[in-house]
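Worksheet: one structure, shown below.
Of the protein chains in this complex, one is absent; all others appear in place.
Take a look at subunit A:
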Amino acid sequence: MSKVVVDAMAMQRALTRITYEIIERNKGVENVVILGIKTRGVYLAQRIANRLQQLENVVVPVGELDVTAYRDDISAEDRAKELSAGVISAESGFTIENKKVVLVDDVLYTGRTIRAAMSAVMDLGRPKSISLAVLVDRGHRELPIRADFVGKNIPSAQSERIKVSVSEIDGHDDVEIVHKSDRK
(Lines give C-alpha, C1' and ligand atoms only; values in the text may rest on other atoms or scores of the structure.)
Protein backbone atom coordinates (compact mmCIF):
# COMPACT_ATOMS: atom_id res chain seq x y z
CA MET A 1 0.00 0.00 0.00
CA SER A 2 1.32 3.41 -0.85
CA LYS A 3 -0.03 6.86 -0.41
CA VAL A 4 0.85 10.04 -2.29
CA VAL A 5 1.63 12.71 0.30
CA VAL A 6 3.07 15.38 -2.01
CA ASP A 7 1.62 15.68 -5.50
CA ALA A 8 3.28 17.32 -8.51
CA MET A 9 1.78 20.76 -7.83
CA ALA A 10 2.80 20.68 -4.18
CA MET A 11 6.29 19.59 -5.16
CA GLN A 12 6.62 22.53 -7.56
CA ARG A 13 5.40 24.84 -4.84
CA ALA A 14 7.84 23.44 -2.31
CA LEU A 15 10.77 24.00 -4.68
CA THR A 16 9.49 27.52 -5.41
CA ARG A 17 9.30 28.34 -1.71
CA ILE A 18 12.73 26.86 -1.03
CA THR A 19 14.11 29.00 -3.84
CA TYR A 20 12.72 32.19 -2.32
CA GLU A 21 13.97 31.13 1.11
CA ILE A 22 17.46 30.61 -0.29
CA ILE A 23 17.38 34.18 -1.62
CA GLU A 24 16.06 35.46 1.71
CA ARG A 25 18.63 33.64 3.81
CA ASN A 26 21.63 34.39 1.58
CA LYS A 27 20.63 37.99 0.80
CA GLY A 28 20.62 37.17 -2.90
CA VAL A 29 22.53 34.54 -4.84
CA GLU A 30 25.99 36.02 -4.90
CA ASN A 31 28.59 33.33 -4.16
CA VAL A 32 25.90 30.69 -3.85
CA VAL A 33 26.64 27.29 -5.37
CA ILE A 34 24.28 24.36 -5.31
CA LEU A 35 25.36 20.78 -4.79
CA GLY A 36 22.83 18.07 -5.52
CA ILE A 37 23.36 14.78 -3.77
CA LYS A 38 22.84 12.03 -6.25
CA THR A 39 20.58 10.64 -7.49
CA ARG A 40 17.39 12.64 -7.07
CA GLY A 41 18.97 15.51 -5.20
CA VAL A 42 20.77 16.38 -8.42
CA TYR A 43 17.51 16.99 -10.29
CA LEU A 44 16.03 18.98 -7.46
CA ALA A 45 19.22 21.06 -7.31
CA GLN A 46 18.96 21.74 -11.02
CA ARG A 47 15.35 22.86 -10.66
CA ILE A 48 16.20 25.22 -7.84
CA ALA A 49 19.08 26.63 -9.91
CA ASN A 50 16.72 27.14 -12.87
CA ARG A 51 14.33 29.06 -10.64
CA LEU A 52 17.09 31.23 -9.24
CA GLN A 53 18.21 31.98 -12.77
CA GLN A 54 14.69 32.97 -13.84
CA LEU A 55 14.34 35.35 -10.91
CA GLU A 56 17.81 36.82 -10.70
CA ASN A 57 19.09 36.49 -14.25
CA VAL A 58 22.26 34.91 -12.88
CA VAL A 59 23.57 31.43 -13.57
CA VAL A 60 24.04 29.70 -10.23
CA PRO A 61 26.66 26.92 -10.49
CA VAL A 62 25.36 23.42 -9.87
CA GLY A 63 27.45 20.37 -9.03
CA GLU A 64 26.59 16.72 -8.52
CA LEU A 65 27.90 15.07 -5.42
CA ASP A 66 28.46 11.34 -5.08
CA VAL A 67 28.97 10.69 -1.39
CA THR A 68 29.51 6.91 -1.60
CA ALA A 69 33.20 7.20 -0.74
CA TYR A 70 32.37 9.08 2.44
CA ARG A 71 29.73 6.74 3.79
CA ASP A 72 30.44 5.49 7.29
CA ASP A 73 29.80 1.88 6.33
CA ILE A 74 32.21 1.58 3.43
CA SER A 75 35.37 -0.55 3.47
CA ALA A 76 38.76 1.09 2.95
CA GLU A 77 39.17 -0.79 -0.31
CA ASP A 78 35.84 0.38 -1.73
CA ARG A 79 36.47 3.88 -0.51
CA ALA A 80 39.68 4.10 -2.53
CA LYS A 81 37.84 2.83 -5.57
CA GLU A 82 35.02 5.34 -5.16
CA LEU A 83 37.41 8.21 -4.58
CA SER A 84 39.28 7.46 -7.77
CA ALA A 85 35.95 7.43 -9.64
CA GLY A 86 35.40 11.03 -8.55
CA VAL A 87 33.21 12.63 -5.94
CA ILE A 88 31.96 15.70 -7.70
CA SER A 89 30.94 16.33 -11.26
CA ALA A 90 30.33 19.86 -12.44
CA GLU A 91 31.29 22.25 -15.17
CA SER A 92 34.94 23.24 -15.26
CA GLY A 93 35.72 26.18 -13.05
CA PHE A 94 33.28 25.01 -10.42
CA THR A 95 34.68 25.72 -7.01
CA ILE A 96 33.36 25.67 -3.48
CA GLU A 97 36.25 27.70 -2.08
CA ASN A 98 34.74 30.52 -0.04
CA LYS A 99 31.27 29.86 -1.53
CA LYS A 100 27.93 29.54 0.18
CA VAL A 101 27.19 25.89 -0.54
CA VAL A 102 23.58 24.75 -0.58
CA LEU A 103 23.36 20.96 -0.36
CA VAL A 104 20.19 19.55 -1.90
CA ASP A 105 18.80 16.09 -1.22
CA ASP A 106 15.40 14.51 -1.65
CA VAL A 107 14.87 12.99 1.80
CA LEU A 108 16.48 13.82 5.13
CA TYR A 109 16.37 10.73 7.34
CA THR A 110 19.20 9.58 9.63
CA GLY A 111 21.48 12.46 8.63
CA ARG A 112 24.30 10.08 7.69
CA THR A 113 24.20 11.00 3.99
CA ILE A 114 24.44 14.67 4.86
CA ARG A 115 27.33 14.00 7.23
CA ALA A 116 29.08 12.22 4.37
CA ALA A 117 28.28 15.08 2.01
CA MET A 118 29.75 17.60 4.42
CA SER A 119 32.95 15.58 4.71
CA ALA A 120 33.13 15.38 0.94
CA VAL A 121 32.64 19.15 0.61
CA MET A 122 35.29 19.85 3.23
CA ASP A 123 37.77 17.66 1.38
CA LEU A 124 37.13 19.69 -1.76
CA GLY A 125 37.90 23.03 -0.15
CA ARG A 126 36.79 25.50 2.45
CA PRO A 127 33.31 26.88 1.77
CA LYS A 128 32.10 30.05 3.43
CA SER A 129 29.05 28.18 4.67
CA ILE A 130 27.06 25.02 4.07
CA SER A 131 23.30 24.91 4.27
CA LEU A 132 20.90 22.10 3.55
CA ALA A 133 17.72 22.00 1.47
CA VAL A 134 15.59 18.85 1.41
CA LEU A 135 12.30 18.11 -0.24
CA VAL A 136 11.18 15.88 2.63
CA ASP A 137 12.25 15.69 6.25
CA ARG A 138 10.98 12.38 7.59
CA GLY A 139 12.58 12.50 11.05
CA HIS A 140 14.53 9.68 12.82
CA ARG A 141 17.86 11.49 12.91
CA GLU A 142 20.89 9.58 14.15
CA LEU A 143 23.23 12.58 13.97
CA PRO A 144 22.88 16.20 15.13
CA ILE A 145 21.85 17.55 11.72
CA ARG A 146 18.91 19.69 10.65
CA ALA A 147 17.84 21.17 7.33
CA ASP A 148 17.71 24.91 6.67
CA PHE A 149 15.09 24.59 3.93
CA VAL A 150 12.40 21.92 4.12
CA GLY A 151 9.81 21.27 1.42
CA LYS A 152 7.60 19.19 3.66
CA ASN A 153 7.90 17.56 7.05
CA ILE A 154 6.51 14.05 6.84
CA PRO A 155 6.57 12.35 10.23
CA SER A 156 6.97 8.69 9.38
CA ALA A 157 7.39 5.31 10.99
CA GLN A 158 10.68 3.55 10.42
CA SER A 159 8.75 0.69 8.89
CA GLU A 160 7.69 3.02 6.11
CA ARG A 161 9.64 4.11 3.11
CA ILE A 162 9.45 7.58 1.58
CA LYS A 163 9.61 7.34 -2.18
CA VAL A 164 10.40 10.53 -4.09
CA SER A 165 9.80 10.47 -7.84
CA VAL A 166 11.10 13.14 -10.18
CA SER A 167 9.91 13.44 -13.75
CA GLU A 168 13.46 13.48 -15.13
CA ILE A 169 13.99 9.81 -14.26
CA ASP A 170 10.69 8.49 -12.94
CA GLY A 171 8.38 10.12 -15.46
CA HIS A 172 6.35 11.91 -12.81
CA ASP A 173 6.73 14.12 -9.75
CA ASP A 174 5.46 13.06 -6.37
CA VAL A 175 6.30 11.78 -2.91
CA GLU A 176 4.75 8.58 -1.65
CA ILE A 177 4.79 6.72 1.64
CA VAL A 178 5.26 3.02 1.02
CA HIS A 179 4.87 0.38 3.71
CA LYS A 180 7.95 -1.76 3.74
CA SER A 181 6.04 -5.02 3.90
CA ASP A 182 4.68 -4.21 0.43
CA ARG A 183 8.08 -3.78 -1.15
CA LYS A 184 8.93 -6.26 -3.83
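The criterion applied here is as follows: a contact is a pair of C-beta atoms (placed from the backbone, for glycine too) under 8 Å apart; a residue touches a chain by one contact, two chains touch by 3 or more; residues count from 1.
Keep in mind that, in the parts below, contacts and distances are computed from a predicted model.
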Q. Considering the UniProt annotation of the chain absent from this complex, which name among "Carbamoyl phosphate synthase small chain", "4'-phosphopantetheinyl transferase superfamily protein", "Cytochrome aa3 subunit 2" or "ABC transporter permease subunit" applies?
A. "Carbamoyl phosphate synthase small chain"
Q) Of A:Ala14, A:Ile96, A:Leu135 or A:Ile162, which one is in contact with the hidden chain? A) A:Ala14
Q: Check the options A:Gln54, A:Ser75 or A:Ser92 and report the residue that touches the missing chain.
A: A:Gln54
Q: Sort through A:Gly28, A:Gly86 or A:Gly125 and give me the one touching the missing partner chain.
A: A:Gly28
Q) Mind pulling the subunit A residues that touch the left-out chain? A) 9-10, 12-14, 16-17, 19-21, 23-24, 27-28, 51, 54-56, 150, 152-153
